[in-house]
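Removed from the display is one protein chain of the complex; every other protein chain stays in position.
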């Protein structure tokens, strides 16, 4: 499949998910996960409200059916069905008549971006509210408003999806995306789409590592997974948190808290050689679920790879982050970068030279030019010498590639050749 | 008290000490220390001449009452009473008539700075001599000169002052100034004044660390203290040698021999954020008493914080380093920098996050905004995340402040808040 075709499929998944009102719990999450299940065999987990997860408690489940505000003239002036960003997430049910002044305490806008609806939540403090464009707010006449929210907030479950792909080794790579945002395309759907198609790709091949995909609500989802799966954490050798992968911006890699983990080296290597603009940051303790994976008690080698950086583009957490904001080709490019990283992780082994004392005689194995003296050094022969000299068990193939300033693929091909000739293990 | 008032008091102390002829022993030291005792409860130690202190011996005590040279016309042409720099320190008594040629062997001048009297000493080799301006030397006519030095060099004591302020911990901070220079204002009195007022300030507050102030003769004083107090050395966690703190120059920090001691990080942090020009040097084995504190057998975490650097200004060790060379405001500024350093040392603890697995739920404690989704990150919330994530026992609050690029005071305030909420110890 061409990158273009792949991009179109990835975009199509985002389109299907966009209208659903997701939150950190509820039927919107279930519906979204069941759509993803059309692509990959996701396992769905339900964790009861009230479950203690470290310092937190799984919250009540929230479901919303309808919500609107009618103006003094009886016409709907805010309608959840038009855009699910209009509702303050976790709003409690209400049906009441209010004066404009009282209503305004429950309205959220962006005066600096007067045409955009903000995305707002109140998960852990009971409240109700509506989000709307500042320009709409300004137009509201004095008078009485009818407010209606048909929602429920009650004991239920936190729902998340998990896909575990066993590989040759129980050592695993963790790939995580948040699924708790409603109609936000880049900040949610792009990550979901990239990980869904990445999982499809891995399903089609034999892997050295095992892979664990998590489609979870942000923060409470990763905390819940970590709390309920602590014994599995020790298997996580590498990880990436995926989000913001459909916009036109260059790539942004945020290192794991360790800063020098293999995933950090590999991600930077791939970006450096991608020909794309990119930036790299040291770990900072806010952003996405890497906050939890990299908390000091876990300190996992998990980075965060996005295009535009968290919170830095004007459409971030507004109705501007819609399906027009993301594009096929950017999704496909992002998937390609994730695949490249996985490919290097899969092959980045630590070899051992079986003839560590002096060079082995490559010529008698047909691995070296018969006629000596020519000063034009051949790339493959050079690569053999690099791999042999530095494969002492302390340097990975990527480390050797970086030291030799040779492409990883050449070093990899060379190592395979040397393994075939029993010069390397 | 304003910085201006404080500066005036600091300058006044220097003024009182300036006329006294100090040396490495003798009544000039005693008189100086008794003036300092008017400000802080200094304990006076007397160590007998002849006491062995490592490779050295406490020298005989030197006292001088009068000294002059009369010219061929019987008039005093050099008079110790006019400026106590005129006498070569540790000159032996003499009363003799000499030809100019013979006298000249005992005269010290600065041909390159013809109007200044140099400061010269001969502690460990018996000699006598006078220091004078080169221009005066040139004016001396041939003829016979009467030389008179009324001094004594005999068994006595080395005198030094010590102030120990017990804190919550027996771990201590060492603060040392030399008190052996006669009429030199910056190179002696400025350091004495800063440490005197620093001690006053510490006396007025409860401290975590214990503090030890030493007012000692240079070199032999620190060697004597170290030799006689070796068991106490292990308590020294941080230290600064104070001198050259009243001139108009920017600050100069010379690192401890270790180079990465906490005092080195704190001093550099304070200077970096002081808005003042400053320079930082690695340790070098000449200068002031840090030479002894940082000798390889002790290797204490002791730096040297001055304004102009040792030996680099033209007035250094001459009559140009007088009361006009130092100013109230520079003394007050220097005291302020020392206080800032002490304040950070006092509060720069290594905390431990009590919920290291995932973030604690700040919201349920009222520590986090109720309405989520807003991308405008608040400074205090950010600081909480930084402190929580990096308080794993290996990073001090200052380390976290530097990593987070946030002010130390914000990090400190945050740590106190988190401790109050039992999230940190």
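Just so it is clear, A and B label the chains in written order, and each chain counts residues from 1 on its own.
Here is the rule we go by: contacts are C-beta pairs under 8 Å (C-beta built on N, C-alpha and C of every residue); 3 or more make two chains touch, one makes a residue touch a chain.
Treat the numbers as computed from the prediction; the structure is a model and nothing was measured.
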Which residue among A:225, A:298, A:338 or A:386 touches the omitted chain? A:386
Based on the whole complex, identify which of A:5, A:205 or A:355 touches the chain you can't see. A:355
With the missing chain put back, one of B:42, B:69, B:103 or B:226 would touch it. Which one? B:226
Residues of chain B (touch criterion as defined above) contacting the omitted chain: 53-56, 88-89, 108, 118-125, 127, 219, 222-223, 226-227, 257, 284-286, 291-292, 294-299, 311, 316-317
Considering the whole complex, not just the chains shown, which residues of chain A touch the missing one? 353, 355-361, 363-364, 370-375, 377, 382, 385-386, 388-392, 404
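As a convention for this text, only the chains that are shown with their structure count from here on.
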For the two copies chain A and chain B, what rotation in degrees overlays their C-alpha atoms? Round to the nearest 5. 120
Centroid distance [mean C-alpha coordinates] between chain B and chain A, Å: 56
